[in-house]
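Here the complex is missing a single protein chain, while all its other protein chains stay put.
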Amino acid sequence: MSAFKEFSKGIYAENPVFKQALGLCPTLAVSNSVENGLGMGLAATFVLVCSNVIISLIRKSVPPKIRIPIYIVVIATFVTMIDLSMAGFFPALHKSLGIFVPLIVVNCIILGRAEAYAGKNNAGLSFLDGLGMGIGFTLALMLLGVIRELLGNGSLFGLPMLGAHFEPVLIMILPPGAFLTIGFVLGFFNWLENRRQNN
Amino acid sequence: MELKSLFIISIGSIFINNFIFARFLGICPYIGVSKQLDSAVGMGAAVTFVMTLASTVTWLIYNYLLAPIEANIFYKLFSLSAPPDLTFLKTIAFILVIASLVQFVEMVIQKTSPALYKSLGIYLPLITTNCAILGVSLLNIDENYLFIESIVNGLSAGIGFTIALVLMAGIREKLELADVPKSMRGIPIAFIMAGLMAIAFLGFSGLKL
Amino acid sequence: MKDILKLSSILMLITTIAATALAAVYSVTKPRIELKKQEALNAAKSVALPGADLNAIYDVKGNDKVLYYSGYMDTTKSNLVGYAFLTSGRGYSSDIESIVGVDSTGNIIGIQVLSQTETPGLGTRIEEIRYGESLTWVQKQFIGKSAKNLAVDKDGGEIQSITGATISSRAVTNSIVAGYEDLLKQLKETN
Amino acid sequence: MGLLKSKSFSGGIHPPEHKHETEKKAIEKCPLPSMVIIPVQQHIGAPAKPVVEKGDTVLAGQPVCESTGFVSVPSHASISGTVTAIEQRPHPLGPGVLSVVIESDGEDKWVPGIGYEENYLELDKKEMLSRIQAAGLAGMGGATFPTHVKLSPPPDKPINTFILNGVECEPYLTSDHRLMLEDPKKILLGMQIILHLLGASRAVIGIEKNKSDAILVMQRLVAELKLPFEVISLKVKYPQGAEKQLIKAVTGRSVPSGGLPMDVGCVVQNVGTAAAVFDAVASKRPLVERIVTVTGKGMNETKNVLTRIGTPFSFLLDYCGGIQDHAGKIIMGGPMMGLAQSSMDAPVIKGTSGLLVLDEKESRRCAESVCISCARCIDVCPMGLMPKLLGAFVKNDHIEDAKNYNILDCIECGSCAYVCPAHINLVHLIKYGKMQVAKQIKKAS
Partner (left out) sequence: MEKNFFVSSSPHIYDQESIPKIMYSVSLALLPAAVGAVYFFGLRALYIIIIGIVSAIATEGILCKLMKKPLTINDGSALLTGLLLAYNVSVQVPLWMPAVGSFFAIAVGKFVFGGLGFNPMNPALLGRAFLLASWPTHMRNFTGVPHSGKISGIDIITSPTPLEVLKTAKDILQNQSQYSIEKVNVYKQAILELSDSIGNLFWGNVGGCLGETSVFLLLIGAAFLMYKRYIGWKIPFSYIGTVALLSWVFGGKDGLFSGFVLFHIFSGGLILGAFFMATDMVTSPVTFRGRIFFGIGCGIITVLIRQIGGYPEGVSYSILLMNLLTPMLDRWTKPRVFGGANKK
């Protein structure tokens, strides 16, 4: 039961993007299409899960003073791995995500989880935590991706959805669209929360 | 390297490809530290400083240690047959360099100027893991900037970031007095505002220098 | 002091492990990445020079730089299909780079945009295939036309620029003209 | 400092003057009221202490309370009769204030010792000041600051300019105007005494241009009496009569923020105060009566009335034909700075320059909406403040910000609220904010 909770909390209750406002840069930058969002989300999930597990395994032998640098090295290693693999296997996706793949290193979510969770818990739970957070992140990216791609391009995963008469709201896939979308989505979640508390 | 190209890089990074409004780098501090003008100015200054420094150092690291070019120190040092390709260590090297750089700067400032430390120092640890710093370092490499160009790019990106941050802080201080709907207060309205600012910054897109 | 030494050696150790692991991964992925790059370039080359045998497309270099490619039907180098050149022009928000193939009379036989970061939905439409069609805008506009006097309609030419993206359209068009002139110069010099 | 600017200050407004209702009306003497209420506090400073008891009989001009310190003045019985109560009574400035209530015996018997002394100018300065204090003088321009305090500046603040405030920039009010027309000599002789006390080298009488007859009268009399006074006509603009603005207009000097006129070598007194100084010094006559302008659409008749201090408003209003049925608001003072009265029971005090009765329509204020940053309030603020921000700060409880934006410098002139198209009651907010700031400062110390 509690293991399930460790996993599921990242998806809504403690969603890194919507509830903790972490990892915002990639969220905004790559959510202009569902595909990008999914790719980015999975890459980050991979790093999150691997680094969480490794860090929780070595946590006892890490001197607290150099905790952070070591975490960073671990994370950077996995980031580079995924970066290289994506370049090798999904060049197109790799290109459209650009520097945001290497930037997973500094993604606040990953270091945040390492600090807040993996550094204190065992490998199994850290795995679940990482997976949950990763999926939460992926879902957040995809939600934004769906909204932005659908409105801004009339398509999902590149497939036309809204018919030929729909005139795409271009701004949605431009930078302002990213900010506006996440602003309103966050507002909507706040509203849900407020309503729940009032009832 | 003409002055003109430096100017173009500079204007580009400040206005046209502003780190916040066009490149989406450094959003976390942008949203987090823009509530008050004083802290926004402090953060902006700290980021600009570190960005410039990081651009300088990471460019040197990349071109003299990692890149498979003749200038590679290992190539010369160990008289290898061909310049070694260590570019896969780029991310790890950059982030470690940046982290130590920030630590070092923090220490130096603390020792030399307590006043500056008081106003800037508190922001320094925050920016170790700020993607704008690593971002600008990576972009310098991606864009094949020369040494001076990288420095100018780092400085300008920092200035662009600071401008965005300070404008936002000014507006958010005013919004404190506004009747924003409850669910939108705080971070959501900050994002909406950022969106509207990005709309205004579209005016700079396509400038031909 | 001892402390620092200890800490740094731990850090060194970890970093070394990481670097080794990465080196391993890199050694696996590097050839793949190179391969993919090569594949992409080859694909572009064959788009630019349809009808040419991939093995019969040769780099013509000067000062270590590829000046242009010459493509033949087969490796006997007897039937010239045409030349392909890389060119780029300043678009709305990026440099638009493309590869263009021309036959010996200067007619464009193939073209592909290699890189651009124009505005999605506007400038990017130079690369877009319209619903129900099979060619991208650049291919539709340029294939079959002479690479000499090209100009977009706004400038009095016959290239139909994309509405709302005249700047991008013009950038491609003008870059072809410039690239072709360059090619002619190179051809004169190399032959 | 530009030449053109020298005769005014920046900011300010031009509300309709409404002076014509009473400016031609000669001062009438109000009959004695059957009862007067003398509050122990009619001035800024320490309240006075009652010195009579219930049942005592008192003569007009007899002190009923004595000053309790330097910055304090006594008050006097304004009629002869019996003290019927010493208790909390309504006060124009707010809820109950300890007051001495005197029932008139109808005879208006005065204390002895009051009378003109020819050689008053030869009196010792100290004696003059003590006569002024004993006469209960507090500024009659509205702020009711004890006059003798103003006239004894500390030695490290030499006064070189004295300004007589004959501006009367508040709409409706004409009591100072009438006094200048009807008893100019008393004013000038009072001014002579003040000048003597202060040792100032320059003496200026400042009058707004719209009172050209008063300017003329003053000029003529100054020449006639060969007094070294300048009469300066000032631009008609509210609040020209506010001390700091007046000093600025006349001398070009700016009283520093948080400072006093004496910091720039000036003292300002109202014309009524000057006249009262003459009475106090030359005749030892205490301040027991003053001129009140009774005016407004809600009145049956409008008048300038000389009335005893302590006269209940109801008596005074009845003397002017009573208020009309549609009267909506009774204001002590002018419409810009005066205080709305909840009842007609409060008495005339030393600072009561007018009673303004508005009709119901004028009394209503449209509902407040939101500030649209039109900046009218900023443009008109004579103190260079940003009332719009002060109001917003106070509303949102940003007291610290309000303080940093100099809320304490507000003179509460009301110009900002007058022009605000959003009908925001800025002055109310600012007053409230000032109180909060004061509280904060008190807590800090």
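Every chain is named by a letter (A, B, C and D) in the order it is written, and numbering of its residues begins at 1.
The criterion applied here is as follows: contacts are C-beta pairs under 8 Å (C-beta built on N, C-alpha and C of every residue); 3 or more make two chains touch, one makes a residue touch a chain.
Every value quoted in this text rests on a predicted model; they were computed, and no experiment measured them.
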Chains shown that the absent chain touches, full complex: A, B, C, D
Touch criterion as defined above, residue of D:34, D:68 or D:425 at the omitted chain: D:425
Options C:59, C:133 or C:155, residue touching the unrepresented chain: C:155
Contact set of subunit A toward the excluded chain (per top definition): 167-172, 174, 176, 180, 187
Contact footprint on subunit B, counting only the chain that is left out: 37, 166-167, 170-171, 173-175, 177-181, 184, 189, 192-193, 196-197, 199-209
Contacts of subunit D with the absent chain, listed as residue ranges: 9, 13, 15-16, 171, 244, 248, 254-259, 327-331, 335-343, 356, 358, 360, 362-366, 369-376, 378-379, 381-386, 388, 404-406, 409, 412, 414, 417-423, 425, 427-428, 431
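Just so we're on the same page, only the chains that are shown with their structure count from here on.
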Length of the line joining the C-alpha centres of subunit C and subunit D, rounded to whole Å: 86
Distance between chain centroids, defined by C-alpha means - subunit A, subunit D (Å): 70
Residue list for subunit A, restricted to those that touch at least two other chains: 69, 73, 76-77, 80, 84, 174
Residues of subunit C touching at least two other chains: 15, 18, 22, 25-26, 30, 119
Residues of subunit A touching subunit B in the complex: 21-22, 24-26, 28-29, 68-69, 72-73, 76-77, 79-80, 83-84, 98-99, 102-103, 105-108, 111, 171, 174-180, 182-184, 186-188, 190-191, 194
Residues on subunit D engaged by subunit B in the complex (per definition of touch): 370, 392-393, 395-396, 398
Residues of subunit B defined as touching subunit C within the complex: 16, 85, 88-89, 92, 96, 205-206, 208
